[in-house]
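Left out: one protein chain. Kept in place: all the others.
Note that the chains are named A and B in the order they appear, and that numbering of residues resets to 1 at the start of each chain.
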Amino acid sequence: MPVITLTTDFGLNDPYVGLMKGVIASLAPEARVIDITHGIDAQDIVQAAHAIRSSYAYFPGGSIHLVVVDPGVGSRRAIIALACDGHCFIAPDNGVLSLILRDRGKGAKVYRMDDGRYYRHPVSATFHGRDIFAPLGAHRANGRGLAEMGTPMDVAEMVPLDLSVGGTAADGSLTGTIIAIDRFGNLVTDVTRERLVEAGLGRAAGNLRVTIGAHTLRGLADHYQSVGPGRPLVLIGSRETLEISINGGSAQHHFKATKGSAIGIFFSD
Amino acid sequence: MPVITLTTDFGLNDPYVGLMKGVIASLAPEARVIDITHGIDAQDIVQAAHAIRSSYAYFPGGSIHLVVVDPGVGSRRAIIALACDGHCFIAPDNGVLSLILRDRGKGAKVYRMDDGRYYRHPVSATFHGRDIFAPLGAHRANGRGLAEMGTPMDVAEMVPLDLSVGGTAADGSLTGTIIAIDRFGNLVTDVTRERLVEAGLGRAAGNLRVTIGAHTLRGLADHYQSVGPGRPLVLIGSRETLEISINGGSAQHHFKATKGSAIGIFFSD
Partner (left out) sequence: MPVITLTTDFGLNDPYVGLMKGVIASLAPEARVIDITHGIDAQDIVQAAHAIRSSYAYFPGGSIHLVVVDPGVGSRRAIIALACDGHCFIAPDNGVLSLILRDRGKGAKVYRMDDGRYYRHPVSATFHGRDIFAPLGAHRANGRGLAEMGTPMDVAEMVPLDLSVGGTAADGSLTGTIIAIDRFGNLVTDVTRERLVEAGLGRAAGNLRVTIGAHTLRGLADHYQSVGPGRPLVLIGSRETLEISINGGSAQHHFKATKGSAIGIFFSD
């Protein structure tokens, strides 16, 4: 029986997540449900897209990932299921699966989940997590095929993510964005190790310079304690993207950084 | 093996919820535990009563619901189990199950769970969630009958909820109360669809007027995006009660609303 994961912006103070689990337990009693996170900022599709992209591969192959960050709930936006990289993703068609498709989209198949027989009725106008996503996940866990429950569509028809991808300047410098700030105040960026390597990281890691606001940080650290207590550092974090941290402190407070802030990356020879 | 759900005001920062699950895992290793919410405001019996009333039916029949919002822990207040609508509820006798009894009480049976043999000993004075509610839930999940573990009592003996139910004025207008504010700033009221229909909703939905503070909202929306971004709306939420929202924003901030605030509902012809 496959794992069903949940990634939402519901938080844990309200009963919303519990209700999704109740519906799943009613339809697929043997399915195992694991929370990835319910702490996505309200209606932040970009943050959710990064979270599921960097998380899903740590779950068993065949897992069913419900991604419910859905500002358009109740409107005519579609609900889609993406079969990709050995996993199944069910989400509103609002771009939240775009990064998976971009990075791992080879051979992907996508379906519009428009067969209401697999919804829970009556379907409310405001809580499709309970009434549509949870039942679809449960039926999939019970072995129902995506093609049985939906209509094939072309991946090119999926709503794209509204994302300003950081660019590369003529001088080889990169720009990136802070996409998440974690509980420790670490600043997680969208600059992947791959982009750094292409831009010259392997050649001159010691000469890396990262700018954030009026600050410039030099070099790439191995781990937090590579620098003294309270000192800033740059490293490749556990998401395989560049992160800015303070050893034993909060980079968020130190740099007064906010989600969405730009950073610059330079390689001096 | 039935599902055991948890509804408490313990929050998730302290180990309290984990300890309840540890005790259940020790006594009923096969039982499946699902959190409804631990975010009930501290000692808010009314909020908990609404949360469990609007949540339990989404869980499988036969589920055991532990509701631990218990300002009187350690005092002589009773602990009761209510068998009702195919579910089992175990809670302090402080009114937290009153709304279930009011709405679905037909054929309900209630027991005073006073047989200490089914508690965990020693019983602390401050944490009956761990020492009484979790063991009772686990023994029930193992098949132990409520009548074996407790003493039948009359439902009329149950402590009632201290609840000012909204009234209906001579002109057909209704009053209601904000009973919860969710993570998105939606204002959840206690005005059920049933009350609205009785008061004339079906006849004149377009003429509905809702007052909150000095504001008046007109009409009933289908979903959040029925109005423009940043605009307020009134709809029937997923709990089947009237909610006040802002499309893409927070009604809590917009209206500076607080839990317990009154609203008025009018039907102009």
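FYI, a contact is a pair of C-beta atoms (placed from the backbone, for glycine too) under 8 Å apart; a residue touches a chain by one contact, two chains touch by 3 or more.
All of these numbers come straight from a predicted model, not from anything done at the bench.
Q: Which of these touches the unseen chain: A:Ile34, A:Ala147 or A:Ala169?
A: From the options A:Ile34, A:Ala147 or A:Ala169, the contact with the absent chain belongs to A:Ile34.
Q: Footprint of the hidden chain on chain B, which residues?
A: Its contact residues with the unshown chain are 9-19, 21-23, 25-26, 29, 42-43, 71-75, 124-127, 130-131.
Q: Tell me, which residues in chain A touch the chain that this view leaves out?
A: Contacting residues on chain A, toward the hidden partner: 3, 5, 7, 12, 32, 34-39, 51, 54-55, 58-60, 63, 180, 182-184, 222-225, 235-238, 243, 248.
Throughout what follows, only the chains that are shown with their structure count from here on.
Q: How big is the gap, in whole Å, between where the Cα atoms of chain A centre and where those of chain B centre?
A: 32
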